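Structure, as structure tokens:
Note that one protein chain is taken out, while the other chains of the complex remain in position.
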Amino acid sequence: MNNRYLYLPLLFAAGALGQEFHQQINWDKLAPKAIENVEVNLDGNLLQMAAKFLSGQKPDEAKVKKLIGDIKGIYVRSLTFAKEGEYSMADVESIRSQLKAPAWSKIVDVRSAKPGGDNAGVYMKTDGNQILGIVVIAAEPKELTVVNIVGALDPENLRELSGKFGIPKIELEKKTKK
Amino acid sequence: MSHFEDQLRSALRRKQPPAGFEDRVMSRVGPRRSLTGWRWATAAIAASLMLSVGGYGYRQYQGYRAKQQLMLALEITGSKLALAERRIDQLSQRSFHE
Partner (left out) sequence: MLLTISKADDALARAKRGDQAAFAHLVREHQAMVFSIAWHFLHDRATAEELAQEVFLHLYRNLMAIETPSHLGHWLRKVASHRSIDYSRRMRLRPRVGLDQAPEPVTRDHEADPLLTGLLHRLIDRLPERSRMIVVLRFQEEMEPAEIAEVLDIPLGTVKSNLHRSLAVLRGKLERSQKGVRK
């Protein structure tokens, strides 16, 4: 039996959790202050639909198709504000607080010492070698973005997308040896 | 209106961006579909066929939108991962020089 099926119940649970995570953030408090509001909610069904429109012939689209194969949802919310200070670090902290260990591990957490700097966090949900979800939180002076990718992400497929869509180069070897 | 203000207006007249700007923007938002001549006719027939099959057409539209949204999500994710990478680079450079 393909090992992938062993993860299925976990993945369905992860899918529900992912959506829940995004819903728990108090966007209603933050969104009215924003001048730009980007919202992407792609559940499993919509991702499957999108996959049908991705060409297997075009290299970039083929890689995306491969990557989303086992993804159960992609949820993005990005708010841009006209001026600084429209959201507080407490707002960001309340988002971060939902991503506690042991379920989530903090992969990257860079915080600016001075107020109004760029802060970024990357969190990963893993089960052994399997990545079950990624959350990216970017808190810039005038922009707050939360990305939540739910589902089994194959690190190799993720690496193949390096350099595309602005995704930085990912060096798996170095990270796994640490 | 003063002569000076006219001079300012003239100095700050709108200027066109470098040639090919529109193409460069369009290449970043996704594949461009330029429909000319007979392609328009083909597209119109295809569109009416899609409408005639009702639900099928809607599903096509939904699929297309889902693909656009997916590409947008990946672009945002990429830019924010790049932000994290830049901040790490800055911090490591700073600690290297200290």
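First chain written, first letter: the chains are A and B, and each begins at residue 1.
Here is the rule we go by: a residue touches a chain if its C-beta (ideal position, glycine included) is under 8 Å from a C-beta of that chain, and two chains touch if they have at least 3 such contacts.
Computed from a prediction, not measured in an experiment: that's the story for all the values here.
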Exercise. What residues on subunit B make contact with the chain left out of this view?
Worked result: 4-5, 7-19, 21-22, 24-26, 28-35, 61, 64-65, 68, 72, 75-76
Exercise. Going by the touch rule given at the top, which residues of subunit A touch the chain that is not shown?
Worked result: 35-38, 78, 80, 82-83, 141-142
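The rule we apply is simple: only the chains that are shown with their structure count from here on.
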Seminar exercise, completed: Whole-angstrom distance, CA centroid of subunit A to CA centroid of subunit B, is 21
For this session: Report the residues of subunit A in contact with subunit B in the complex, numbered from low to high.
Result: 38, 40, 42, 46-47, 49-50, 52-54, 64, 68, 74, 76, 78, 108, 110, 112, 118-122, 136, 138, 140, 145, 147, 149, 161, 164-168
Seminar exercise, completed: subunit B residues touching subunit A in their complex are 59, 62-64, 66-67, 69-85, 87-88, 91
